[in-house]
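Sharing a structure here in structure tokens format.
Taken from a larger complex, these chains appear in their original positions, while the remainder are omitted.
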Amino acid sequence: MIVVMKVKATAKEISDVIARIKSDGYEAHLSEGEERTIIGVVGESPTPLREENYATMDGVDKVVRISVPYKLASRQFHPSDSLVPLNGAQMGGNKVLVIAGPCSVESREQIIETACAVKEAGATALRGGAFKPRTSPYSFQGHGEKGLQWMAEARERTGLPVVTEVMDPALVPLVCQYADVLQIGARNMQNFALLNAVGESQHTILLKRGMSSTVEDLLMSAEYILAHGNKRVMLCERGIRTFEKATRNTFDLNAIPVLKALTHLPVLADPSHAVGLWEYVESVSRSAVAAGADGLIIEVHPKPDEALSDGRQSLKPDRFKSLMQQVRRVAEAVDRTA
Amino acid sequence: MIVVMKVKATAKEISDVIARIKSDGYEAHLSEGEERTIIGVVGESPTPLREENYATMDGVDKVVRISVPYKLASRQFHPSDSLVPLNGAQMGGNKVLVIAGPCSVESREQIIETACAVKEAGATALRGGAFKPRTSPYSFQGHGEKGLQWMAEARERTGLPVVTEVMDPALVPLVCQYADVLQIGARNMQNFALLNAVGESQHTILLKRGMSSTVEDLLMSAEYILAHGNKRVMLCERGIRTFEKATRNTFDLNAIPVLKALTHLPVLADPSHAVGLWEYVESVSRSAVAAGADGLIIEVHPKPDEALSDGRQSLKPDRFKSLMQQVRRVAEAVDRTA
């Protein structure tokens, strides 16, 4: 941490800051410039350094944090890639893995039909929502446990593991009974009660980036799960909110190589939400793989114009098959498989 | 709802859309232009109109929603202001009500001292966090039930009702035991399990706008609470995320008159979070009242440089007293009291 003093900070103000640094158990290194004094805070101590408290002291202009605040998620302390097992393969390994399925589980037939189709096209896992976070209380909210049962049946048929969202800490045990991977949706990325609850399970977690969360916020939320002892965490970029209105969200492609540099956790992309219009999902999928994504999660629906949610961004099975072929070619161009 | 057909939509595509409108139980009104056809969807039907499904049909360019999707929160169907009782006064009435207190409840002494100070300065209610949503799992997470007890004790001493955040649906009953107003924080604005849970309580709810939520999203989240039968909902603008880095958030002042026009619910502002730097909290508070806010929620701490959270934006009691005087003068200038 660095404390930057104001241009007119008094000697008393400077010595107060130094005294506090020492009393917190750290060392203070002074750089006295023409214009102002800068104080480097170094060393280790059991007392946490709260930047805000220093920022509030008289004579302090600003406080600059130096260390990354996420230790468990950081590649700095864990240089090699974490591999998360999925259906006999490994997310984070050389093969790009694709999770596919409908936004919502709507019926037994729909989920089984979709599961068969995405399996045939080469998907590694099946997605589907039984508990749906909907902006409107009047929209379809999901079939709940019945939806989970249908997904489990689809798994039996196809062998595809089930990825599904959990929204309430109290429902984590129930969802764990049926699902292989628990998804934390964008709206719940900073639902800390939920992060704690899934951190205590030993299920694999797919953590989606919040729509106004920075890359660092995402890593801090992963840190919650890791700090509770669950190491099977996969991150997912799914588009952020910006002023652009031509697409549902703005896909932050940059976040993919940045995350791969900052963390050892696998990084996925969700092109369906990132762009929100099915006609662009293939392009965005190819780009995510070209940029280094370890996996994709794609919405597929047999009849998008009858979908109870997200029909506008869902691919028909045929288009998904074509997407898989395109993704494979791009994966090869970056020395991976898919 | 209006369905805008593509320029080259075929007669078949147009008739398919019309057929679907009829089969959904609505009427279709055609406007055939030189360039393209526009179809107005009117009437009423038990079948909900899902825009996305129409948007996915062949030949459709886009679908434009016309009605507001929030009926209970809308001023259109409830023209007069809703008044929410608070400490013998009414939020949404002529008097601007101020809720004040520390970010976190840190000790029995701290909360009681702060409660006495804000009461003396003219606050109507006491805020304080016992369960804290923190970006980092290593930051102070709040004292939990002990914090609630200390707040209840502060209420006994001062008569100030207690406003505190609840983050987990399972803890709603516990928090209801101690608190008068349940706060839903920005990060949980679309935590629908939590919205449902507080909607089923009969406690007053202070719903904060999410940092990347539109005004309409905020009203939809209010609608969740209202639809569960709880009519005591207060909304709060607390700053949104933008590219600007000089302040913690960007206070969306516009949202105050816009919300007052769109909804009958009381509208508060949280200048502490909206700007994030204590030196600007007074200016922002005055502006919120000038724009028509019904109330303010302000962070006050006896010793901000020792605060366990949000010290950078907390006012000392003296500054809060000065803020109250300024707010009163501005309130009078817009024909209100404070």
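We call the chains A and B, going by the order they appear; numbering starts again at 1 in every chain.
Throughout what follows, a residue touches a chain if its C-beta (ideal position, glycine included) is under 8 Å from a C-beta of that chain, and two chains touch if they have at least 3 such contacts.
What you are looking at is a predicted structure, and each value in this text was computed from that prediction instead of being measured.
For this homomeric complex the structure file specifies 4 copies in total, of which 2 are displayed in place.
Note that only the chains that are shown with their structure count from here on.
The angle needed to superpose subunit A on subunit B by their Cα atoms is 180 degrees, rounded to the nearest 5.
Measuring from the averaged C-alpha position of subunit A to that of subunit B gives a distance of 26 Å. Within the complex formed with subunit A, the residues of subunit B that make contact are 48, 50, 52-57, 69-70, 133-139, 167-171, 187-188, 190-194, 210-212, 217, 220, 223-224, 227, 240-241, 278, 304-312.
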